[in-house]
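Note that one protein chain is taken out, while the other chains of the complex remain in position.
Up next is subunit A:
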Amino acid sequence: MLGKKKWMSSLAVLLTGALFVTGCASNANSNQGNQDTRKTMTIAYSDGGQTLDPAEASDLTSDTMTMNAYDQLVTYGVKTVDGNQKADTEDIKPMLASEWKVSADGKTYTFILRDAKFHSGNPVDAESVVYSMNHVKNSQNGSFMYQMASIKKVTAKDDKTVVIELNRPNHMFLQMIGMYTFSIIDGKTVKTKPKDYLKTNTAGSGPYKVDSWDPASQAVLSANTSYWQGAPKISKVTMKFIKEPSNRVMLLNKGDVDLAIEIPPKDVDSIKKNAKLNVTSTPSNRILYFAFNEKVKPFDNAKVRQAINYAIPYDQLVHDVMYDQAKQLKSSIPSSMPGYTEDGFVYKHDLNKAKQLLKEAGLPNGFTFDFTLGSGFDDWKDDAVLIQAELRKIGVTMNIKPMARPEFLTAVNQKTLTTYISKWTSFVNDPGYHLGLLLYSKGSSNAFSYNNAQVDKLWEQAEIEKDKQKREALYKQMQVLINADAPWVYLYEYNRVVGSKKEVKGYITYPDECIRFFPLSK
């Protein structure tokens, strides 16, 4: 007993001693300065991000961090739609390239670089552009964008002049090199660092530097005060990673974050009621569609697919599932994309018409099919249940089979499913990109290998058409043909919902959904 007491008392002495010794020394918070809250901003994100390498980034958090740490050769203009600021992807503006010339055959672009400096102090020169383009070419994820941009060769003509040669004229080229994938990297600095340096560090010339990034909690970005466009108004941006959507809403309501992304549609009304907050809900390029495997009977019959199209409760999906934070999709491309048309879209919720089409298809008593529900999105589940209920009314039984996301994505790639719903976001705001990947017969993301020779021909024609008007006319013809074939049911196009404090200004919607911090202020 005595031994125990002795032991306890020596521990107490030790702890007090430790407190005494260290307590007098300065600690991490002994020199707390007050920060000007008007110059800092906290933004709630959901995921923590995967990489800081612009060529490998493929999730919103990574994209946003790289977008703000790097500049690109060109960028997009801004227009105002319904009172909200929005990127105008058809208006290409100078960024690191102050001007450029296109050769008569449309295959050679010559860029003149402006005087700008990387965070390291190195100048942005032609060599760094060559380095950056090669970096994209040799990357895992970005290499496919490099191919899509049809880049053949990148050469430094002199210190400030870069020549990019293309394999063929490509009307999407300028728009594509404005994406984060084609960020201009400080090659000189990276070459002196270990191999995977770019994965966890940035070496750009952008308005912000990534001071710290911990995918578990937060990323802190500080302003690049010697930015070539002037120092950003917000000197420090903290991106907080908050998984739980209801917590993001609560934090915003309490004023603990200045801005929160991915607000659940059901919470939009509660935020609108808060006099201190704003909700910006703008159409995005994210669409939701229901895909049929035409190799599985009876979906080989266009009449059956059309019947399903008539049985979908479109208004209910938009209103009851999405709380009106979405819009019915009426073509294979999102409505904000150039060349969009609703021509040939005849479908509305009409069960009699659906029944009649089934009868014409020789299935008056309906049929049974499997539907695969990928996990991870609450609205998909509600959509599936509502669609199931409507289909039952026309005698069609839809068996919903839930599947975890990794397994779902693998099955989608292998084209082994019968039907499913899936979303798609075209970061390149162009039907050539969108339809080329999704509905061109050789498109790599063509859900069930939809194949219409006429559609293919029109797409190929549009690819090399230099005239914008003529090109868009071709894309319109394609959409009409696709509408008649009904390879999908078009469900809805999502709104991008961002909640912010009233005083937060300068939010602009981009097709890649990344927030540019530079124009932000409060």
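The definition used in the following text is that a residue touches a chain if its C-beta (ideal position, glycine included) is under 8 Å from a C-beta of that chain, and two chains touch if they have at least 3 such contacts; residues count from 1.
The working rule: contacts and distances are computed from a predicted model.
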item: Omitted chain (choose from "PadR family transcriptional regulator", "ABC transporter permease subunit", "Gluconate dehydrogenase" or "Monovalent cation/H+ antiporter subunit D") - UniProt protein name; value: "ABC transporter permease subunit"
item: Residue of A:Gln218, A:Asn274 or A:Ser521 in touch with the missing chain, whole complex considered; value: A:Gln218
item: Options A:Lys195, A:Lys254 or A:Lys273, residue touching the unrepresented chain; value: A:Lys254
item: Contact partner of the left-out chain, one of A:Thr200, A:Gln229, A:Ser441 or A:Gln454; value: A:Thr200
item: Interface residues of subunit A (partner: the chain not displayed); value: 18-19, 22-25, 27-30, 32, 35, 42, 48-53, 58-59, 140-141, 143-144, 199-200, 214-218, 238, 240-244, 246-247, 250-251, 253-254, 256, 376, 404-407, 409-413, 422, 424-425, 437, 444-445
